[in-house]
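Notes follow the structure.
All protein chains but one are shown at their positions in the complex.
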Amino acid sequence: MEPGNRRNGGLGWLGQAISGVLLLVLLGLHMVAHHFVVEGGLRTYQDVLDYIRDPLILVLEVAFLVTVSFHAMAGLRSVLLDLGLSATQERWVTRTVTALGLAMVIYGVWLTIALVSRG
Amino acid sequence: MTWTITLEIARHKPGEPRRTDTFQVSIDPDRTVLDSIEKVWAEQDRSLIFRHACHHASCGSCAMVVNGHEVLPCIKPIREVTAQGGTLVVEPLHNFPVIGDLIADMRPFFKQMQLIDLPIVGSTDPLPGQEPGDYSRFENCIECGICLSACPVVATDSGYLGPAALAAAQQRISASTNGLSRQAWEAVNGEHGLWRCHATFECSAACPSNVDPAGKIMALRRRMTVERIRRLLRLATE
Partner (left out) sequence: MPSVDSVSQGNGDPNTPSRTAGRQVGRWFSIRRRSLGMWGFVLNRVAGLGLVFYLMLHLGVLSLLTRGPESWDSFVGLVRHPAFLSLDVVLLAGIIGHGLNGLRVALIGTGILVRWQRQMLIGLGALGVVLLIVSAVLIFTA
């Protein structure tokens, strides 16, 4: 493979760095909310329903889901790009991780809506 | 004073399977690893091939891997890498195709340098220009390839520009007013340019010539970010 494939690599890296720093906060909040608020450190079914009643919580959790899905997929893509694939293979890697990331977000949002409607 | 040491040297001739040959050598421990390899060649096996030229760490020809670490054997005293009765495992540079025995094919490296406007210059070609920065190529980096052997990204990504070329790009930009050509710029900023570096700092740790490629790559990233902003502003004001 010829050295120096085109296209800008800086945006991907920057996105990864920014989402990573965001996650330090969002994941921290997520851990505290789920393990340091409830007696016993784990939320039961009812605890979960009570938890997602608050709209701010919903916003934060969805933000967390989107950010972590992006960071995970961008990371996976970065590892795969380190393998020096062909330009076509790289395009497929990008398409696949994007699709997977979208699927994760859609699934998470659907799950949240399903639970909110039960609460 | 003389030590008796064992050399396990990687051997490979085209068309033959790879193997390791073992040699016993009696040698003064204050002499260099390269001296011991030359002794093997001179006294035991004339078919051994390896590169060497200046014998004082300024040409970069002899770069190889000794006991798992990249070194310039011409300046590596034997007593620094082993003891009386010890063993030296000698291999060619990692991450390069091997022409034979200890000789790495440096052409992928030359391609990387060519991409950032630093092709091989023949002895009859005119010298680079009049700016002081045009001679920055001769500062520190002896283009030995050790950093590429040490880099884990080069190990798997044949498209990665590599620490030497990226450090040279940073050197050229900071020393000269000309900057990089469009082709070079795209190579450096591309998906397999400086953004593929994962900050392991292996290159800087292995470099025998104080280039600090990793530090230069990070400095270049800072510069690239500023440059992007400038270009965006230029586009905006045109």
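Letters A and B mark the chains as written, and numbering starts fresh at 1 in each.
In the analysis below, contacts are C-beta pairs under 8 Å (C-beta built on N, C-alpha and C of every residue); 3 or more make two chains touch, one makes a residue touch a chain.
Because the structure is a prediction, the values reported are computed rather than measured.
Enquirer: Going by the contact rule already stated, which one of B:Ala10, B:Val89, B:Ala175 or B:Ala219 would touch the omitted chain in the full complex?
Expert: Considering the complete complex, B:Ala219 is the one touching the chain left out.
Enquirer: Quick one: say which of B:Ser61, B:Ser136 or B:Ser204 touches the chain that got left out.
Expert: Counting the whole complex, the residue in contact with the absent chain is B:Ser204.
Enquirer: Give me the subunit B residues in contact with the hidden chain, please.
Expert: Where subunit B meets the chain not shown: residues 12, 14-15, 68-69, 94-99, 105, 107, 110-111, 114, 119-122, 125, 150, 152, 155-156, 158, 197-202, 204-206, 214-215, 218-219, 221-223, 225.
Enquirer: Which residue numbers on subunit A touch the omitted chain?
Expert: Touching the missing chain: residues 13, 17, 20-21, 23-24, 27, 35, 40-46, 48, 68-69, 72, 75-76, 79, 82-84, 104, 107-108, 111, 114-115.
By our rule, only the chains that are shown with their structure count from here on.
Enquirer: Averaging over Cα atoms per chain, report the distance between subunit A and subunit B in Å.
Expert: From the centre of subunit A to the centre of subunit B is 39 Å.
Enquirer: Can you list the residues on subunit B that touch subunit A in the complex?
Expert: My answer: residues 108, 111-112, 115, 153, 156-162, 165, 186-196, 198, 221, 224-225, 228.
Enquirer: Given the complex with subunit B, which residues does subunit A contribute to the contact?
Expert: 1-10, 12-13, 81-84, 90
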